[in-house]
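Note that one protein chain is taken out, while the other chains of the complex remain in position.
In order of appearance the chains are A, B and C, and numbering begins at 1 in each one.
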Amino acid sequence: MKFKLENTEETLDGEIVKSLGNNEFIVKTKGKEHHLRILNMTHEKIEFMLDNIYHVAKYVENSTSKITLVVDGVKITFNKRPDFDKIVYKNSGVESGVDSQVYLKSQIPGRIVSINVSVGDKVNKGDVVCVLESMKMQVSIKSHKDGVIKSLKIKQGAPVAKNDVLAEIE
Amino acid sequence: MKFKLENTEETLDGEIVKSLGNNEFIVKTKGKEHHLRILNMTHEKIEFMLDNIYHVAKYVENSTSKITLVVDGVKITFNKRPDFDKIVYKNSGVESGVDSQVYLKSQIPGRIVSINVSVGDKVNKGDVVCVLESMKMQVSIKSHKDGVIKSLKIKQGAPVAKNDVLAEIE
Amino acid sequence: MIKKILIANRGEIAIRVIKTCNALGIKSVAVYSDEDLNSKHVKMASEAYHIGAASPAQSYLNMEKIVETAVSCGSDAIHPGYGFLSENADFADLCEKNKLNFIGPSGESMRLCGDKMLCKDAMAKAKVPTVPGSPGIVEEVEKALDIAHTIGYPVLLKSVFGGGGRGIRLVHNEQELKQAFELASGESKAAFGKSALFVEKFLPKIRHIEFQLARDKHGNAVHIFERECSIQRRHQKLIEMSPSPVVDQKTRDEVGQLAVKAVTAVDYVNAGTAEFLRLDDGAFYFIEINARLQVEHPVTELVSGLDLVKLQIDIANGEEIPFKQKDLKVNGCAIECRINAEDTFLDFAPSTGRISDVNIPSGPGVRVDTYLYPGSTVSPYYDSLMAKLITWGQNFEESRQRMQIALSDFYIEGVETSIPLYKTILDSKEFIKGDLSTDFLDRFKILDRLRDDLKKEASQKGDAALAATLVHSEFLKNRIRSNKEQSVRWKTQLDRH
Partner (left out) sequence: MIKKILIANRGEIAIRVIKTCNALGIKSVAVYSDEDLNSKHVKMASEAYHIGAASPAQSYLNMEKIVETAVSCGSDAIHPGYGFLSENADFADLCEKNKLNFIGPSGESMRLCGDKMLCKDAMAKAKVPTVPGSPGIVEEVEKALDIAHTIGYPVLLKSVFGGGGRGIRLVHNEQELKQAFELASGESKAAFGKSALFVEKFLPKIRHIEFQLARDKHGNAVHIFERECSIQRRHQKLIEMSPSPVVDQKTRDEVGQLAVKAVTAVDYVNAGTAEFLRLDDGAFYFIEINARLQVEHPVTELVSGLDLVKLQIDIANGEEIPFKQKDLKVNGCAIECRINAEDTFLDFAPSTGRISDVNIPSGPGVRVDTYLYPGSTVSPYYDSLMAKLITWGQNFEESRQRMQIALSDFYIEGVETSIPLYKTILDSKEFIKGDLSTDFLDRFKILDRLRDDLKKEASQKGDAALAATLVHSEFLKNRIRSNKEQSVRWKTQLDRH
């Protein structure tokens, strides 16, 4: 299985190498083998020892696109499709090459999670302008060109529809 | 419904007078009416307000002979057959009228919970000699005559069989 | 003697008052709105009465209903907690009229504390320094310019009708002041029919330091040390501690005596708090009296050993404060973190919902005041404070270490919380060295650091999360394949442990 760890740049890769019986397994994560012993497991929760360290994981969400779980109190979201970001990046206009285009538009509907620039800021092509949550995933919307933020059409927490203008960049 | 409250001499009597809907009821206990509102109820547990006081009751046991529940942390046992004690009392020899009989015997098998007399003690007919637990109920074994405890054949916590001699009373 | 107290409040503070009632053998009466039928304070009180709909106006702010309930259930006193009716002078009066002992100051004293200008006057008479500025309302721009000239720019132009940062304008010179005065005066007239502006010196990089006070009906008054409450967001306190890292015993004695003068000046009776601003040069300026028990009272309890709710009840009973100023010594250090249901990254927007699971920390020096239990609800109708986590240590560092561990142990499932933010703050070198100010979060870009910390944490738990997901999806896959048989098999395996 291969996941992208949300909010970080990491992509994680793992597999069950073998079952030892008695609820014990050898698992491989990031290329390294670990011993795992299940203490308790239900649909929502798993308690286990991983290489002599206890962990508890609770499942908050398991959708087609992502898994959110809380491990030892830390919320972790795995994106199941590690390349989703790239698709959005492409759609958001960066790859279109139309440098003369002033408007940065959203190719997907969503909700603005954070705004990373202010009016007057100089941005380079590929810089993150804002982050929006869409299909329960957080995606960064990046500038499609070098330029200066002329105006921002978005508000934190507010929804945006597909093709809404997010910013003017000149 | 009528219950004997174990370990006390009380017999309690109660009924649901009417349902007010919305999980509210008028109940009568010991001849007095109360307003009851259910907050939560499952097979094992009920949380409710009784006349503006919150209570939580958990069911520990519900057999044919008794109900044990924990109310606000206090363990309470209701005997479902309030006259069981009397049957045992009768069987234990008190009602037999055979005053010359020296041996106090147990008419039921059980386990000695407490011993209420010592050798040499003067006892009157009907005084409790010991308490034994039988069929998950605590029953007092009472002296069948006036006299003096000559010997005790029992030990706290130990089992007794039917017809075992418990004490000699002269 | 008070025998039965109705608590006109909810949440953790209602529970806090119940605990002291229990210890003293006083009966406690809870009141609750529709929303709170299943709340912990209802379950813990000796008796509980429904007082109205979820909206505070119809329940916890409904004076008549609360007083009526108190009278009909035979309460002899009312504890208002904080918020809601606690600083409502009319409510204090209504209690008195109904022969209910209101556990707080008199309505009259409360009114004096609540009126900015009257209070400032009283302080001037008592020689308690307040923030330099106009002695009262300024009607004409020339007067404002005079005052600004005297106290020096920059100054703040404020409206007495404002509050919580609203209606405040920062001006740097004469010209700005003239413009601002015109605008503000116009706004005020439009909204309230009259202009009511005043001028105050703008104070940069300030600390918020307050003194706990108690004054009885016999005129005895003491201060119970200071609390440093500089870590704030949007003018609301997040972290409080006692003692303050910048208050030595000499300062404590001096400013504490000012605080005592302040409550005496307004004939305040009960436990209360005098709030001060402290500048970098060490100057203290009185700002206001909080005429009630404070959210952050536990830090004072931990360093003084006092039960402040008990002290309130004793004072309401007409007793004298059972100790003198010289008997009080700061013992160790206490820190409180307000555990709020809020999303730090959504501008601290409230987060509400059902708490499906909660782990409350414990251990040496750890105290938690909370209404949470598994299955409880954080309601959108009331404030976002779910719990107060307070740690005590022999010194600041021990207290801080214990807080860090307790924050890590505090697990709340179902809402976003301010816990991660506090972990980042407690870990920062600026907090450790005590470089605090009300703009701490901005000054040290704490939210950026928090973002980094969260990334790091997620990265550290990545292996465990992945391993869990591998084994768990195997489990789910098998369950789908042969639901019943598998679950039996798993159960059997698990039962072996």
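The working rule: a residue touches a chain if its C-beta (ideal position, glycine included) is under 8 Å from a C-beta of that chain, and two chains touch if they have at least 3 such contacts.
All values reported here derive from a predicted model rather than from experimental measurement.
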item: Chain not shown, its touching partners among those shown; value: A, B, C
item: Missing-chain contacts mapped onto subunit B; value: 1, 3, 5-8, 10, 12, 14-16, 22-23, 25, 27, 29-30, 34, 36, 38-41, 43, 46, 48, 50, 53, 55, 57-59, 67, 69-76, 78, 113-114, 156-157
item: Footprint left on subunit A by the chain that the document does not show; value: 39-40, 47, 49, 52-54, 56
item: Contact footprint on subunit C, counting only the chain that is left out; value: 16, 19-20, 22-25, 37-38, 298, 301, 305-307, 331-332, 360, 362-365, 367-368, 394, 398, 401-402, 404-405, 408, 497
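Rule of thumb we're sticking to: only the chains that are shown with their structure count from here on.
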item: Of A-C and B-C, pair with higher C-beta contact tally; value: A-C
item: Interchain centroid distance [CA atoms averaged], subunit A/subunit B, Å; value: 64
item: Inter-centroid spacing, subunit C versus subunit B (mean Cα positions, whole Å); value: 52
item: Centroid distance [mean C-alpha coordinates] between subunit C and subunit A, Å; value: 36
item: Subunit C residues counted as touching two or more neighbouring chains; value: none
item: Subunit A, residues touching no fewer than two other chains; value: none
